[in-house]
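Below you'll find the structure I mean.
Here the complex is missing a single protein chain, while all its other protein chains stay put.
Entry: subunit A
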């Protein structure tokens, strides 16, 4: 069991060819393009959910911040759908790869920072020193705020990777424990199975929450810089 524990996180290949790009592109076919004024049930439900999310998320933004609406909605849909599809048995979850999450976090964070420095240079620089800081603390606080700025994309990526990876590992371990306990003690196996059910429900919630948290933090970084 030990050598199989991390096998599900390896980049998938079929007949020697990497298919990770196909897996990353797969969630897009679950969101059909609306082609009519009044669409079918699936598209109508998706449009309603997107409208609900975008209204809530873009409420804090000004005109400039709202130009990022498409980016933020695409982000939450992609991460949410990818995380949920990863809960299917034997499937590969792209968001367990730190490389992919860094590839999402760093450009988005850098975009917000560059936007801030370009359009509000004074305010962006002044942001590194909280208002009302006592004089002796100014140098150390500037250093701390600079470090915290550069940690933001790392935290974004590592948070998503760690949460999804940990959840998948737990499901794998507890599922394996349930199977192993069936022959030893049926009662213990049943209790472990109940724990597995509860954990799976938790992982469904975590999949959606992590998508929301990732997008919300990018939205907040944008709000600070617009």
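Note that in this section a contact is a pair of C-beta atoms (placed from the backbone, for glycine too) under 8 Å apart; a residue touches a chain by one contact, two chains touch by 3 or more; residues count from 1.
We adopt the following convention: contacts and distances are computed from a predicted model.
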Omitted chain (choose from "ATP synthase membrane subunit DAPIT", "Cell division cycle associated 4", "Phosphatidylinositol glycan anchor biosynthesis, class S" or "Proteasome subunit alpha type") - UniProt protein name: "ATP synthase membrane subunit DAPIT"
Residue of A:142, A:177, A:195 or A:209 in touch with the missing chain, whole complex considered: A:142
Hidden-chain contact residue, picked from the options A:129, A:177 or A:196: A:129
Residues from subunit A at the interface with the omitted partner, ascending: 122-123, 125-126, 128-135, 138-139, 142-143, 146
